[in-house]
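The complex is shown incomplete by one protein chain, all other protein chains being positioned as in the whole.
We just call them A and B in the order they show up, numbering each chain from 1.
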Amino acid sequence: MNVLDIKDLKVEFPGRKSVFVAVNGVDMSVEAGKILGVVGESGAGKSTVGNAVIGLLQEPGHIAGGEIYLHGKRIDQLPYKQKRLLRGRKIGMIFQDPLTSLDPLQTVESQLVETIRTHLPLSAKAARQRAVELIDSVGIPNADERIRQYPHQFSGGMRQRVVIALALCAEPELVIADEPTTALDVSIQAQILELMKKLCAERNVAMLVITHDMGVIADITDHVAVMYHGDLVEYGETTQVLGAPVHPYTQSLISAVPRPDIRVDRFPVVNYIEKAGTPQKQIDISTHWLGKSRDYGKVSGPLVKIRDLDMAFETRGSIFPSRRKYFQAVKKVSFDIEEGETFGLVGESGSGKSTIARLITGLYEPTGGSILFGTTELTSLKNRRDVLAMRRQMQMIFQDPYSSLNARMRVRDIIAEPIKFHRLASSNAEVRQIVDDLLDHVGLGAAAGKKYPHEFSGGQRQRISIARALATRPRFLICDEPTSALDVSIQAQILNLLKDLQEELGLTMLFISHDLAVIRQMCNRIGVMRHGELCEVADCDALFETPQHAYTRELLSLMPSLELLSRANLQTVDHPEA
Amino acid sequence: MIGFAARRLLQAMIVMLVVALLAFTMFRFVGDPINQMVGIETSLEEREALRERLGLNDPIPVQFLRFITQAAQFDFGTSYQFRQPVSELFAKRIPATLELSFASALFALVVGIPMGIYAGLNRESAISKLFLSVSLIGISLPTFFIGILLIFLFSVTLQWLPSFGRGEVVQVGSWWTTGFLTLSGLKALILPSITLGLYQMTLIMRLIRAEMLEVIRTDYIKFARARGLPDRLVNFRHALKNTLVPVITITGLQLGAIIAFATITETVFQWPGMGLMFLQAVQNVDIPIMSAYLLLTAFLFVAINFIVDILYFFIDPRLRVGRP
Partner (left out) sequence: MPYVSNEEAKAAVQDRAGIPPAPSRLARIVDSDMFHSFLRSKVTVVAACGTLILFLLAFLAPWVAPHNPFDLASISILDARVPPVWMEYSDPRFLLGTDDQGRDILSAIFYGMRISLIVGFCSVAAAATIGITLGLVAGYMGGRVDAVIMRIADVQLTFPAILIALLIDGVAAGIFGSIDREVFAFYILIVSLALSFWVQYARTVRGSTMVEKNKEYVQAARVIGIPSVTIMARHILPNVMGPVMVIATINLALAIVTEATLSFLGVGMPPTQPSLGTLIAIGNDFLYSGEWWIAIFPGLALALLVLNVNLLGDWLRDALNPKLR
């Protein structure tokens, strides 16, 4: 018998002008001991399904139709108090961000005990005993000791284990996990997914996993529901849906997922997903202002040469030098980037990869080592004119499309600023023309210039960022996690755009990402970073096929397998271009 | 804990030192102290002798050092207008101000906190909206005008409560006088303490409400609800305790401000406290009283802040126990 049945569920959010239908007639069900994945991109309504089941829809959202059954008993119409008693007791919930999910002022023990005693008739002592057992069962060593600690004393992954323990406190029959591993690093993600799979089987609970990540779906779910704009577009066994998708949306979504095992030339663009990227008026690079970026003189040897780069941040200041504490973010890193290639840096959070990008662009000053750009030593530049000349040649694209554009400036002014500042055009009319062309070229269209950043979506904003970066006619482009805040379908388009631009303009790129699959699609050579150190540098295919360093092997082994995914629509490349 | 307290103590001392420098500058350079002390008929030689005797010809750092040492022993010089040691003048008036401040702080906390909690938890209820409207009027009416209105209503029109003074006071110990022990003393306290406390009460109420609303939106409160914890536990154990952290700081600042605001209330109600004396000193350019008052209020303020920091330490485990 099914633990959860959702029938024709409809959730509405009344807005100022219109009613937003977040979930539009969705049916799904989960059996005990099985995991159902709900997958979709932003705005698909997948989280809303979870919140509707547990009865925590944010005001003014409400269930406008349909039925939800738990063990055949209808629960969506229960009065507030009875609904509350279901939460925790029958339905457990796991949130995305373990860092903010726990009350910082209470010990783990008191949060566990209060939850246990709310639902089960246990004495304080028995409740504590149970709490220790739970903490032990989610794989936190030394449970008896650690339970007395406060949340801030646990690492992110450990905190997510505590959150899972809290969700399991009263032996719920159903657990809803909303993006349970999104905030975590790959290695921790693998452990948490493993734990969830184990607990699901051992305790025979039904699990509803909401995620945007096909890897998670492929890894742990038995069934999958694909959502798009509030509609359920495909639903079935995971192997079936991922291996032979029927609906065009599912097909295009799956083909947009980057894989560590195959390298594609371009991601297939399926119009089902995005129309905004349709080609606009294209400019002829060979005669255009923008094409002059190819005119930098060739350098002999690598374009960027990094030797023994060191960076330490002061974590505790003191007037006494001996009492100061430092965090060594980058330790003796050396590598070269050849002209025209894309060099990838991959690593988990805190590995120092973004710090390197900021050191090269001069946002931070290194505490040691040298950065050679062409023939110029960047760390010893003093003259402001020289510094500006170097800045002009290297630009950066940032991770967060929501904060990388000044919200108070029109798009046109944002892109014009570097051109005007470096005096790259002779008249305002010319600047205007260049800005319009750039907007056309990145696929937005010149009309976008009149508007403000908030009127654009994440993918569109990232295009604006790219146009701004191109506006100094750089020869070296640093991309710091340029797509990690985007949906996969949008990511595929941005990656395509970057590839095209590199080819047209002969750009040299440093591409930074935590995602090995993305790195594989984009880079010629790859450096793997861990704790500020560079473990291994290798050619792309060599790294994936014959990894040398133990850490690289570990990272590769932790990648969720995407073997299941259909390979239709993909054109693989046999010989990656040098 | 000791390191934490020591650091805070050091910061407090730096603040006090800066304030002392200000007070000293005022004391020494605003107007000529000698002119204020002697009559017009005093000869130039006599003035010079007095100058020498008071050490006004010493190097400035020496004078500053002397000023601090004396201030630490409660020696703030002689008042220009009363020709009495400033410390004696203050000793007589401190009890009145502290009792008034205490009563108002009590009023502000006892009324403000529950109102704030209620309004934070029941955002849409009619009573919350009423509280908010009343509080807006509370912060919009100037303190002195509230005093005038209260006097007009309860003293002039209804004649229930006295409009000025402390009423009958009782001597406690060698120098403390209290109005808490007599009926007339308590009656005299009612209007001034409401006047003084009303503004702080509304501020505290609005602050707690705003913080509550912020905390209730956090993930850990959502997670607590998702675990099925009863509202009582969620609201009081989780939300309220987290609200307290910022609230305590601001409340500490506000309680310090009460002592300064007492100046206004004491003027309206002719309350014989140090604020009233300070105001007269400002009007008569009685610099020794002004600088002593500056030092005293700064000291009380810094002391309150220090206590608040220590309280913080006990509430927030993130300060107490380090990461592994």
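Following the convention adopted for this analysis, a residue touches a chain if its C-beta (ideal position, glycine included) is under 8 Å from a C-beta of that chain, and two chains touch if they have at least 3 such contacts.
Treat the numbers as computed from the prediction; the structure is a model and nothing was measured.
The omitted chain makes contact with just one of the residues A:Lys7, A:Lys451 or A:His531: A:Lys451. For the options A:Gln191, A:Ser255 or A:Ser465, the residue in contact with the chain missing from this view is A:Ser465. Mapped onto chain A, contacts with the missing chain fall at residues 13, 16, 20, 41-43, 47, 96-97, 178-179, 182-183, 212, 229, 273-276, 358, 361-363, 387-388, 391-392, 394-396, 398-400, 402-409, 417-418, 421-422, 444-445, 447-448, 450-451, 455-460, 465, 468-469, 472, 485-487, 490. Think of the hidden chain as still there; on chain B it touches residues 14-15, 18-19, 26, 30-31, 136-137, 139-145, 148-149, 151-152, 156, 163, 213-214, 217, 253, 256-257, 260-261, 263-264, 267, 278-279, 281-283, 285, 287, 290, 294, 297-298, 301-302.
Convention: only the chains that are shown with their structure count from here on.
Separating the CA-averaged centres of chain A and chain B is a span of 51 Å. For chain B in complex with chain A, the touching residues are 218-220, 222-231, 233, 237-238, 241-242, 245, 315-318, 321-324.
Put simply, chain A touches chain B in their complex at residues 54, 56, 84-89, 92-93, 95, 97, 100-107, 114-115, 118-119, 149-150, 152-153, 163, 166-167, 169-170.
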